[in-house]
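Excluded from the complex is one protein chain; the other protein chains are retained at their positions.
Going by the order they are written in, the chains are A, B and C; count residues from 1 in each one.
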Amino acid sequence: MSFVQNFPFFSIILAMFSGIVSSVLKGKKARVLSICAIGVTMVLSAAVLAHCVVTGESYVYWMGHFPAPWGNEIRAGVLEGLTALLFSAIMLLSVIGGVKYTQTDVEPGKQNLFYILIDLMLSSLLALVYTNDLFTAYVFVEINTIAGCGLIMITQTGRSLTAAIRYMVMSSLGSGLFLIGLSLLYDVTGQLLMSPAQEAVGKIVESGQYEIPLLVIVAVGSVGLAIKSGLFPFHYWIPDTYGYATPTASAILSGLVSKGYIFLLIKFYYRVLSPESVVRSHIGNVLFLFGVAGMMLGSLRAIMQTDTRKMIAYSSVAQIGYIYMGIGLGTPEGMIAAVFHIFSHGATKALLFLSARGLYRVSGDRTDFLALRGSGYRNRLAGVGFLVGSLSMVGFPMLSGFISKLLFATSAMASPGKMLTTLIALAVSTVLNAVYFLRLLTGLYRPARSGAYAAGAGPDGAAGGRGNAPGFRIAVLCLIAFNLILGLFSQPIVRAITEGLAMFS
Amino acid sequence: MGGILLAGPVFLPIFTGLLLFLLQPWITTPRRRSLVRGALLLLVLGNSLWMGALIAICGGESPPQVLFRLYGELTVMFRLDRMGSVFAGLVSFLWPLATLYAFSYMEKEERRPTFFGFYTISFGVTLGVALAGNLVTMYLFYEMLTFATFPLVMHPMTSEAARATRRYLYYSIGGAAFAFLGLIYVLTYSATGTTAFVPGGMLNAAAGGKDLTLLLYVLAFFGFGVKAALFPFHGWLPRATVAPTPVTALLHAVAVVKSGAFAVLRLTYFSFGAALLRGTWAQWVVMGAALVTIVYASTMAVREVHWKRRLAYSTISNLSYILFGASLMTPAGLAAALAHLIVHAIMKICAFFCAGAVQTQTGKIYVTELDGLGRRMPATFGCFTVAALSLMGIPPFAGFLSKWSLCTAALSAASDAGGAAQPVVGVAVILYSALMTGIYMLSVSVRAFFPWRAAALPDRRDPDWRMLLPLLLFAGLLLALGLCGQPLLAALAEIGKEAG
Amino acid sequence: MFLLLPVFFPLAAGAAILLAGRRMEKVGKSRALLDGIFLAAQALETGFILLAAALGGNVTLLSLTGNLTMGLRADGVGRFFGVLTAVMWFLTAVYAVSYLKEDGHAARFYGFYLMVPGALMGLDFAEDLLTFYVFFELMTLTSLPLVLHERTKEAVRAGLKYLFYSVGGAFLALFGIFYLAQAAGSLTFLPGGYFTAASAASAPLLLPAALCMIVGFGAKAGMFPLHGWLPVAHPAAPAPASAVLSGVITKTGVLAILRSTYDLIGPEALRGTWVQSAWLILSLLTVFLGSMLAYREPVFKKRLAYSTVSQVSYVLFGLGLMDPLGFTGALAHVAFHSVIKTGLFLFAGAVIHCTGRTRAEELRGLGRIMPVSLGAYTAASLALIGIPPASGFISKWYLAQGALASDTGVFRYLGPAVLLLSALLTAGYLLPPVIAGYFPGREPEEPALISGEKPPAMMALPILLLGAAAVLLGCFPGPLLGWISRLAEAGIVG
Partner (left out) sequence: MLGELNLNLEEEAAMVLFGIGFTMLLLHRNLIKKILGMNIMDTAIYLFLAAKGYIAGRQVPILTGGVTDPAAYINPIPSGLVLTGIVVSVSTTALMLALTIRLYERYHSLDLDRILISMKQEEEEQL
């Protein structure tokens, strides 16, 4: 066993320990530690990815040297490595970009708590990505929930508290359903590790027994994770949650946490149940329908907003809909598209939340459209960031959103029954996206009402970008670059996703 | 090397425009301003010459040049073919003149560097549409065009401008979203495996279902048609006239809207293939849409009293002439559509420039305010009248030629299709529209030259040479083309034959 | 090459006067110079036209698209119309000089007045329908300023109406042109046309196209349903302009229909079809409608305009019969009506010029002011009514003969009946001014007796000449009829 194979375990443990250590550190040191931990994780994940790509196969890592039926396992393949790498990269950028806002939005005494939560979040995300054990997954789902809830409520405004309680309630519902799904699965198969469970499921399916329990398992597990990732119609906790957290938290929650659950769902489908049994259960059609509905209604709700934060949050509802639509297509191509969109949306949403925060800063910390008028001139970098993010959401070619759209559309072509629906949904959704993003965008570059921000310089003034923290600059620039890379050089990533998914089953 | 040569005219203006943004803080003195202005004009002119030289050297056929690979079979590829040459040549000819005009027009406006930056970028992007060698590249530049031009509509920064901009954006992007579906369909079922344009189309007809193919074609047609202001997606164009006149004239009468029409031509004749579509319900649907647009827009133009908006409605109806030509699905139809694409560009830009000249000289924007101005600005209104006559299709002006080709193409398409009534209705509609054109264009000229009361003529003069030169040039060109348009038509007919 | 001169000299001369004349139109002395130049140019024009008509020739102008060439050729019908135009134009020009004496914008009028014959010659001598169409539009545009000249609200409205009806009609006709270019393969005029009854059957849209052309070009001739512009535009123009508009320009509509039906489609292909019936119905309807409206119209010039509506449709009726006799009658009526109506309008203009009266019932006692002119008017009126031996009788006779000789079913009888009815109405609307003018009666009742100056000689002379011609042409119709019947044979037989 090569040393690299230990890295997944190391990164989970590293994140967790840095969280524990942070609890005795002051805010600033906790921050440094946290950033270092995420950075190291990123490097480790990259190594894992490289290893898997080179060897061309996945491997299973026993925790504590207990063999299969009893022990706890980690499994790493190309897709896991890639996901871990991109997740930690996005997280790193979100944290770096939001450092200054974390300082202002979170009370000084709670700074280290914030970074503890970040560390826990990272560790639980990585665990969700790597684990090969369903119950471990459940535990980390709960840790993730708690960390997420903490991240939301840390600003301690009334809004964020209620948002947190809603988040908690919905998450509990979701985890409860997921847990009952696990129990049923254990009941039926006697297994909790993914690979043996899959074998057992395969046998059961062959024997033709337990059809109804299997259906219930698929349904309950899917619904549980769908609730947690905010699929329409279980989305009503999303807007407040994403809208009223700090930019870092919003970026992470929207870009990564919900995606972690979706990733788990994909694993659940591929690694536990076989794709065939999933297809047979028709759960895909349900997810497809709700995904499409989410795309439409999320966007429609976003159009109705006048508050930028909520608008971006509702846009997430729509984007989650895209992902579920891809999963619901029930084809490998659809799955590839969905996974790609997980990354693409993660990167884009992080960019949007961060740069939007940069725009609020120069608009007297107000978030309504009117206040943001002309802020594109007052903070040029944030304006450009928002521009790129919006365009990517709208599916402008050369940006990541375009490739997602392309993948969704081409995968739709391969499933005749859902082709037309998907295509029309994509087109309509693009229009809706354009409506709310570009409405805001034109506002950003329209001079503010005269005298509104005299100190912040007029529409043509040279204040642009001054006062942006270095971290913010780096993060926004990197995310822009990231978007461009995903848009222009997507081929290797898509190939990696394809390989990774192939390794799953 | 060849790739750079071919891509140069596309990217040079784009970089020039970006450079202009960077230079913005430096342009402080009048001296620097005129320096930048001169350099810009020189660059635009040089770019046009470059393009012209390319067309001349390649003779309308160049090997494909792949710039980079976007994803899978989606490559950004340039290729100069004859149809592309037509559009590229047209745009390259008009742009320097329009820039010259814009210098004079924008004299008193604010934010000039931004304006000219985007104006120049649009040049490159439009050439990108013209030079695109496959559907993907065209789609890419089509989208870019939206984003390069919306700041120009925004330029006045009034709330009216913002509303117009938003509408423009929604419509354009919505259209592109549906065009995207066509792109995907072509990509999936292309017989060559790529989306590279092939005269006569490259769709593997048997692969997708027949009705599905047609449905996707109709969707894509309407998608690209949005930029060509196809009813009911025309609403953005009249509003977009809040933009400064050089924008309305060049972009919303030529570059942007013609890109839409050009894209439709590419889609119809070089991707789906006219033979596949001929005689199907899809053909009648798109033709019907074009005809409804013509009737609707020319009627609306008569009702509109805002001068530029009236011209915009006229543009809408004339663009649908092109789309009607495209929807004939015959070689002659394509040739006629291209002819109208060229001719309409010249006459509409001429008309808009006149409106702009009047606006700068007198501030009048409503048709009802123009009484007697013709006597004070004879050159301007003379050119306008020439454009009006040409637009009506009065011989010997160029408009007649294109209308002639269009109608004869329609009639022969009708007889080819076994006496189908739709193209004949089309001819009738075009003639109705010509009458409406007469009403809405000539009533302006009559009003200007023969005011009801002789008293109180405003003391105004024709604009300076920078505005006047393009005007006179265009008017002269309309006459010259009308008289000796034969070689052009022959060349277009060749293109049609190749692709039909 | 000689044909180019009557076409392009007027255009050039007109343009020159437009450019240079503005400075001369105000001041006393140079105004006389302007008038002199105008008359000289007009005389030259007339000379060129007559010369061209005498010499004939054939010129190719340019080739517009692949199979479409544009050219000029002086054939019989063209010469006939050319000569007519030249004479009318010159006489009216003489009149115009004194009519516009006080007008501050005479140069503009002169300029466009000079230009129109260029366009007219272009279409008279056109070799093909495309050339014809080009000059047809050009004529509309150059004659428009004549209507607009007064620049009153009514004049501008009338001008626009004139423009839109003309252009609309032309576009309707253009449909036919498009179709013919397609179906016949060429637009060059060919006596006898391109289609026979048999070959017409293979061109499904030929008949609708023909109807489009008849109705479309009919707009210029004031044919129902596109006649609406005529009673508005003609009175709004200055009298010389109304005279030539009514006397000459309406005839271009006739020529257009003649060319497209006889020389392109071919009478063979139309005879006995529903298009012919429609044509005859429309023309008879217009004849009746025009007379009726004229009868009820109080404004003198408007009344004359309605009369034109009615009279030009006589000609169209004659053409629609597709019969040599009818054709002869039609062309004769072209000439006669041209002479008569020019005279009538000039007279009406003289009345306005000298007395300022515009309504027909206001002309009591006119005979005392302008007895000679009124006499000429009387002669012309009688000619128009068709009282032998004045000219109108001849043409109407032929028209009636033609109707009876043709095999057009019910129109054989209906036509002459309508013509007769219309003649009665004509008498009804033309003669009251004569009676009131010469015999005002003694009662001092309203309207008051008319007062004013005598018309100047330059005005009276053309009226007199035209009045005389109206009668004399009827007395000695031999040469004219001989010429026309030769044309008729060529036109019908091919």
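Just so it is clear, a residue touches a chain if its C-beta (ideal position, glycine included) is under 8 Å from a C-beta of that chain, and two chains touch if they have at least 3 such contacts.
These figures come from a predicted structure and were not determined experimentally.
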{"item": "Chain not shown, its touching partners among those shown", "value": "A"}
{"item": "Contact partner of the left-out chain, one of A:129, A:153 or A:312", "value": "A:153"}
{"item": "Contacting the left-out chain in the complete assembly, out of A:13, A:168, A:219 or A:502", "value": "A:168"}
{"item": "Touching residue (missing chain; options A:40, A:99 or A:180)", "value": "A:180"}
{"item": "Which residue of A:135, A:369 or A:489 touches the chain not shown here", "value": "A:135"}
{"item": "Touching residues (missing chain, whole complex) on subunit A", "value": "70, 135, 138-139, 142, 145-146, 149-150, 153, 156, 158-159, 161-162, 164-165, 168-169, 172-173, 176, 179-180, 183, 186-187, 192"}
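Here is the rule we go by: only the chains that are shown with their structure count from here on.
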{"item": "Nearest-to-centre chain - CA centroid comparison", "value": "B"}
{"item": "Chain whose mean Cα position lies farthest from subunit C", "value": "A"}
{"item": "CA centroid of subunit A to CA centroid of subunit C, Å", "value": "83"}
{"item": "Intercentroid distance (Cα basis), subunit C paired with subunit B, Å", "value": "43"}
{"item": "Interfacial residue positions of subunit B with respect to subunit A in the complex", "value": "25, 68-72, 74, 111, 136, 139-140, 143-144, 147, 150-151, 154, 157, 162, 165-166, 169-170, 173-174, 176-178, 180-181, 184-185, 187-188, 212, 215-216, 219, 223"}
{"item": "Subunit C partner contacts - residues on subunit B that touch it in the complex", "value": "389, 392-396, 401, 404-405, 407-408, 411-412, 415, 419, 424, 427-428, 431-432, 434-435, 438-439, 442-443, 446-447, 449-454, 483-486, 489-490, 493"}
{"item": "Of all residues in subunit C, those that touch subunit B in their complex", "value": "62-66, 130, 133-134, 137, 141, 144-145, 148, 151-153, 155-156, 159-160, 163-164, 167-168, 171-172, 174-175, 178-179, 181-182, 204-205"}
